[in-house]
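Every protein chain except one is present and positioned as in the full complex.
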Amino acid sequence: MWDTITNLLPLVGAALHDFLYGFLPGWLAYLLLGFIFIVILLVSILNTVLAFIWLERRGISRFQVRLGPDRVGPMGLLQPIADAVKLMTKEDIVPAGGDRAVHYLAAVLVFVPALLVFAVLPFAPGVVFADLNIGILYIIAIGSVGVIGVFMGGWASNNKYSLMGAMRAVAQMVSYEVPMVLSVIGVVMVAQSLSLEHIVQAQELPFILLQPLGFFIYFAAASAELNRTPMDLLEAESEIIAGYHVEYSGMKFALFFLAEYANALAVSIIVSTLFLGGWKLPLVPPYIALPLKIFAVFGLMLWIRSTLPRLRVDQLMGFAWKGLLPIALLNIFITGGELLIFKGYPSWLALVNIPLAALILFIWSRLFTIKIRATATSARPAPSARNV
Amino acid sequence: MPTLERVSTKETRIGAGLGILKGMLVTFKHLFRAPFTVPYPEKRLPLPRRFRGYEFVWSRERCTVCLTCAKACPHGVIRIQSRLAPPESQWQAEKFEIDIGLCIFCGLCVESCPYDAIFMGTQFELANYQRGGLVRGIEKIQYNPATSRASDYSEHPPLEPGRLLLPKQ
Partner (left out) sequence: MELRTQPFMVNIGPQHPSTHGVFRLRVIFDGETIVDLEPVFGYLHRGLEKLGEGRTYTQCLTLTDRQDYLSAMNNNLAYVLAVEKLGGIPVPPQATQVRVLVSELQRIASHLFAIGAFINDLGAFFSPFMYMLREREKITDLFEMLCGQRLTHNFLRIGGLSHDLPPEFMPALRALIDSMPRFIDEYDQLLSDNEIIWARSKGVGVLPRDLAINASASGPVLRGSGVAWDLRQADPYLNYPQFQFDIPIGANGDAYDRFRVRLEEMRQSVRIIKQAMESLPGGPVMTPDVNLALRLPKGEAYAHVESPRGELGYYLVSDGSINPYRFKVRAPSFINLTTLRELCLGWKLADAIVILGSIDIVLGEVDR
């Protein structure tokens, strides 16, 4: 009985599989089955994304002691749908002098990779669209395609703010790829596999306890990849208004918007899978355990977003290259050493690793100081703003 | 003799993230506090007694058409036409218009009135589809015991005691 409950999703899948293969020729059943699973996956992703948008607006409003959207539907539940209808009916504007084709292509190029990531994510034991044995490599590769779309959008908009946002995006995303990949390596070393399903199965203890430093680095780098506070420089509202998508409207903007939240969902799932034990939770079936973890991770993102201001662009790059990268290397070094000494990476290492991580972070943060630079009393003559 | 207090230091070393944690604790505490905004059209905040509302209450009986209010108005939004009424040859207002579109609700007209004839109102929702609708003539501002609600702002003797009780804060 318990097995039936925990394995509900694979059982349903298998039943569907047997049913289709029962009366259809093999190739048709294969295609049809794939199609059905893709539709189910996309629908559930997009619905979760809508739930995220609602949760973000309502959740942040609760952090800010206000009510949040409450006009459309009970507790504003239909607000994302109302937003979608509004965006779809809006006029699609391409700025004069903008590159029309690139402008269009950028939105698609941002949206598609955001969905492709979900192909390898395991939702329950045996429930994964494509159990690639190099799943993590695939995620990282696909994840970095989005930056091209962002840059194209910023370039094609023919707007200085967009261009600035796009430049920041490229610099930021390329920089944060590095610590992100390095932080995942620690997990891979402990789990001895690149397949996400194997990584989940390897977690008797969630890896957040065994790899606290890796979790911190991954979460920080993923926040930067997602353009979320405190690293939302490419769409910094108070500086460059909306960054690379300032000139987008209508459905194209909706694609950017959806991609952002689809990425947030993907990162929530990846963090749950790599560090929180994926669908494993005692006494809870996998299809409840994973959503719980996803929403917990997203809640943490909301909490951070509602508290923190934003870093400056040079500080952001400094944080990636001087802060996260050395710690990530150190993490790999420590993990490797531990693997070498203690075969099989026993669970009690958590007791060592957590204080060690806190110590490393503390010591590293002590190395940074702010320079107080004096302003010249007589400003140097500069070309007048009127002449440019 | 001035007293001083220095509020910051020349310390330039960044903390180790404890400040961020302290801040996050504060936002977390706010998660459990009641929202301070209200869903407006359904729920309204109580208005104070002295609220300066837009609809103005004017008493034909008290007004002697002395034009003090029109002169006190900084923007000249009060337009008055008077005539001599036949039986006792008394000055009466023929036209008394307040253009809400230009009014800044400073209350100077109400304060200046020597005969306590004009009051601020208690309403604040003054949206209108036409600009002409913002001009309030005699028929709209004249005191009507059934509908008029005058504000306590003026501290004038009320037009009809007992009928002008306003929501107290």
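Order of writing sets the chain letters: A and B. Residues in each chain are counted from 1.
Note that a residue touches a chain if its C-beta (ideal position, glycine included) is under 8 Å from a C-beta of that chain, and two chains touch if they have at least 3 such contacts.
If you're wondering where the values come from, they're calculated on a predicted model, not measured in any experiment.
Across B:Ser8, B:Gln130 or B:Thr147, the residue that sits in touch with the chain not pictured is B:Ser8. The chain not shown here is touched by just one of A:Ser144, A:Asn158, A:Ser249 or A:Gln315, and that residue is A:Gln315.
Taking the whole complex into account, chain B touches the unshown chain at residues 2-10, 12, 14-20, 22-23, 25-27, 30, 36, 48-52, 68, 71-74, 104-108, 111-112, 120, 151, 153, 155, 168-169. Remark: the residues of chain A touching the chain excluded from display are 60, 63-66, 160-161, 164, 229-230, 232-233, 236-241, 305-315, 365, 370-377, 379-380, 382-386, 388.
The definition used in the following text is that only the chains that are shown with their structure count from here on.
Centroids built from CA atoms put chain B at 50 Å from chain A. Contacts from chain A toward chain B in the complex involve residues 61-67, 70, 303-304, 306-308, 361-362, 365-366, 368-372. Residues of chain B that touch chain A in their complex: 10, 12-17, 20, 23-24, 26-28, 30-31, 33-39.
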